[in-house]
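Quick one: the structure is below, and I'll ask about it shortly.
All protein chains of the complex are present and in place, except for one that has been dropped.
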Amino acid sequence: MQTTFRAGILGSTGYTGATLTGILARHPNIEIAFLASQQYAGQKFSSIYSEYRGLVDIECSNVDDEAIVNLTKNDVDIVFFATPNGIAHKHIPNLYEKGIHSIDLSADYRFRDLSTYETWYGFKREDQAINDKAIYGLVEFKREQIKAIEGTAIVGNPGCYTTSAILALSPLLKNKKVAAGSIIVDGKSGISGAGRKAATNLLFSEINESCSPYNLAGKHRHGPELEMFFSQISGQEINLTFSPHLVPMSVGLLTTCYASLDSSETELRKLYEDTYANEEFVTVLEADLYPQTKWALGTNQAFIQVNYDERLKRAIITCAIDNLMKGAAGQAVQNMNLILGLDETTALK
Amino acid sequence: MQTTFRAGILGSTGYTGATLTGILARHPNIEIAFLASQQYAGQKFSSIYSEYRGLVDIECSNVDDEAIVNLTKNDVDIVFFATPNGIAHKHIPNLYEKGIHSIDLSADYRFRDLSTYETWYGFKREDQAINDKAIYGLVEFKREQIKAIEGTAIVGNPGCYTTSAILALSPLLKNKKVAAGSIIVDGKSGISGAGRKAATNLLFSEINESCSPYNLAGKHRHGPELEMFFSQISGQEINLTFSPHLVPMSVGLLTTCYASLDSSETELRKLYEDTYANEEFVTVLEADLYPQTKWALGTNQAFIQVNYDERLKRAIITCAIDNLMKGAAGQAVQNMNLILGLDETTALK
Amino acid sequence: MQTTFRAGILGSTGYTGATLTGILARHPNIEIAFLASQQYAGQKFSSIYSEYRGLVDIECSNVDDEAIVNLTKNDVDIVFFATPNGIAHKHIPNLYEKGIHSIDLSADYRFRDLSTYETWYGFKREDQAINDKAIYGLVEFKREQIKAIEGTAIVGNPGCYTTSAILALSPLLKNKKVAAGSIIVDGKSGISGAGRKAATNLLFSEINESCSPYNLAGKHRHGPELEMFFSQISGQEINLTFSPHLVPMSVGLLTTCYASLDSSETELRKLYEDTYANEEFVTVLEADLYPQTKWALGTNQAFIQVNYDERLKRAIITCAIDNLMKGAAGQAVQNMNLILGLDETTALK
Partner (left out) sequence: MQTTFRAGILGSTGYTGATLTGILARHPNIEIAFLASQQYAGQKFSSIYSEYRGLVDIECSNVDDEAIVNLTKNDVDIVFFATPNGIAHKHIPNLYEKGIHSIDLSADYRFRDLSTYETWYGFKREDQAINDKAIYGLVEFKREQIKAIEGTAIVGNPGCYTTSAILALSPLLKNKKVAAGSIIVDGKSGISGAGRKAATNLLFSEINESCSPYNLAGKHRHGPELEMFFSQISGQEINLTFSPHLVPMSVGLLTTCYASLDSSETELRKLYEDTYANEEFVTVLEADLYPQTKWALGTNQAFIQVNYDERLKRAIITCAIDNLMKGAAGQAVQNMNLILGLDETTALK
């Protein structure tokens, strides 16, 4: 049985790519085949992220279109795309043909309905067949499907807000009768979620000591992602309100999720405890202990609290994660471990 | 006409009291009669808050029960209580008798129904008559009542979350048919809102780089305060869900308020613009400009954005304030200016 | 006597320019003639800095070279340059000829020796005559010179680190025998000092939770500025070590200054108290009270502590300021007030 695999990362020097690189560098079954970076090609990874000196001194390469086309299964077993939206889908069909697994941390393989890409992401897609092969990699609810993949895998790794909200609300949507239109996801994210791009509005002096909403009332792309997943899991069309906010911290993400239904705190807590009883990366907190995003920092863990407003018959579920870990790179490695037949928690504890 | 008034502050060295002291020290019509502080009695105010050196070098006094009892209208025209809950109501009846105005920044005069104090604040009240004289000082909606006070005033100054949410939701509740039980107030506050007390959970290393909910599902005292006000202004009993969160910043408060109703963004925006057209301290932002709490820092200003989710027929109103200013001391001075017959904006622009 | 003056600001939308704009907008004797901004020409100032809505709604103009050439004394009494280094010196000679005062917040008029510009700033200067007319605007030590200007003024407004270190060390250098080569200025600055430019290394996620030196051992331009001033004030050539550091805060600057000399803490404290006895903007702190940068936030104040290490015969002088105020815009207005014959503290208290 194969125990060492070669992984390549495209977009390795963004915050997500770098976090992924860090995990893979410490992964006992992984050998890094290449780290690609358009911006820093020719420079050592550890010269961009000095905290990795001695651990990841690999030189970043400019893996251009041609180079990707020429990759073979002799070079690499699995390729991660930590690239901007709209890039992965140009390369993954080719990798798939060669039997190279792909995990896409961008949005290119999250949706089953191709029109979503055009409506929300601004690029046309017509590759329905290959898109149908992709699995939405929210492990806790797709584990069996991911393990059942025969041959080559394509995983669309979920977004950060969506991961948190899916863990928060899926037990309800799967098992309970939630009032139509009652779902609200109020998200609070650290700034690294906006990526490592030189933009005035992300400067320290702009962000520090301020809190602010953005893209309210159906203008954020994680809205349709949530609706797709929740419709699937509940077996009915779900529409919801998603409200993202920026909070002055580097890392961390909290969602406060509201849903109207007839239940009780006791009943709901039991449902969540049962749902996640065997999950290594989901902690359902005891009553009165509220999740703090810092608990999740640097880990793949989600912390969930379950509240129920008796008077208004409304569940309030809060979920804290590290947006770069469980919300991106950590979950990607969870998916990889499953695909490669490794213990799901390898390099993540 | 009297143009100089003497003001006394009890609890002057907490964050709210100190902010109030700073405004009053620069107020052209106010002379500070005394700054009381149990903790720092005998020390100069500016030795606790060095930023006020040269501006407020008054020595804090220990204005104990006896001293308050002995205050006369020759000593002071108006007394501010920036004290913990449960103290103001012991002294204000006496001040009222002597014709000394009171503004209470604690919760002692916010409620008309005395049982609320027992249920939510843990102390019994039986002074219905004097309590009935108090006005809830949310100026934008109580201005005429405050101006109409004849003789001595007692103002219950609103809480910080409540101020933000009332400004955000009152135009709807006063003018529109909001679906019963649909209101949710998701609040995000800077840490100064928790006060200046030596507590482990407020240490820099505990708060920094973390975001967290607390007192969810009807456990925070600003919930009933909101329900009281909204029931009053809408003429029907309002119950709502209030979810407070701590955000790692010193000052600033944002509420994201949800309410279901049949309307449109255009119609709602017009309603808000009309409602606040003549308000100096409320800014309704143009479309797509989201409020940032830092804009409000050090000011008495509220920044409101109006969104409407067409699909779900849900208004999403966001409102950013400085929790120590419009959310406490600034609004208290607004109230004082009205009571004393001064221009409402004096010392607040 | 003229009591209203028109001021124009070039570079009004950087952090320094915006702070300056805010002060001038509230200045009782100033009318803003124009706000120039290359980046935001055509947009309202308050659309860039929403905290100034209602206060500064002037549209930013693109005051290009031609427009500056055509300015006359009918348009404007004084022009501020909050522009990058190398721009002011192209325009100020022309303004000077027309009798328009200039205050340059960049480095173009800080040095008397023209070769410094070439060595340290990379542009050649040959305009010795006009450069000689400029005064280095460190008010506390140049007040008489500034007031004595007859006719048109050109002021080179000092740098932020230099302002702090000059206030910290000048009393020693003017009055005491400091050991040659013993001076070290260890500076700690908030991030706004680096300006409002879209750069990866100034992103929130890069700066937050980190402290770092930069440009050590004679590589920062405030080194020669300090040496010039200290040589002048002491009457001997001063060389020193200047070590700047970035600290994760938006605003604020502290210098910890070391100098070897034979003295005592008592003697030094008296020297500082005497030197600054009549200075409105310099506070010499009593023993054991250490300056905190937050005390200076939003003010033009400098807080100085005087320590002396008896064993090593070394003075340790610390000085905290707001880098955008006393370190830039506040001091510029102090200079303007003097030039225009106004009370030096107008709009700065």
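As written, the chains take the letters A, B and C, and residue 1 is the first residue of each chain.
Here is the rule we go by: a contact is a pair of C-beta atoms (placed from the backbone, for glycine too) under 8 Å apart; a residue touches a chain by one contact, two chains touch by 3 or more.
Quick caveat: nothing in here was measured; it's all calculated off a predicted structure.
Of the listed positions A:T3, A:S50 or A:N74, the one in contact with the omitted chain in the full complex is A:S50. Touch with the chain that is not drawn comes from one residue among B:A88, B:A134 or B:I191, which is B:I191.
Contact with the undisplayed chain is limited, among C:A36, C:I100, C:V139 or C:V251, to C:V251.
Here one chain is not drawn; of C:E209, C:E267 or C:E286, the residue touching it is C:E209. By the touch definition given at the top, subunit B reaches the unshown chain through residues 15, 190-192, 196-200, 202-209, 248-251.
By the touch definition given at the top, subunit A reaches the unshown chain through residues 50-51, 53-54, 208-209, 283, 285, 289, 292, 294-299, 303. Contact between subunit C and the absent chain runs through residues 181, 184, 186, 188, 190, 208-214, 216-218, 239-241, 243, 245, 247-252, 254, 256, 258, 260, 265, 290-294, 297, 305, 307-314, 316, 318, 320.
The rule is simple: only the chains that are shown with their structure count from here on.
Two copies of one chain, subunit A and subunit B, touch each other, and the residues they use overlap strongly: the shared fraction of interface numbers exceeds half.
For the pair subunit A and subunit C, the distance between C-alpha centroids works out to 47 Å.
Centres computed as Cα averages put subunit A at a distance of 40 Å from subunit B. Along subunit A, residues 190, 208-209, 248-251 each make contact with two or more other chains.
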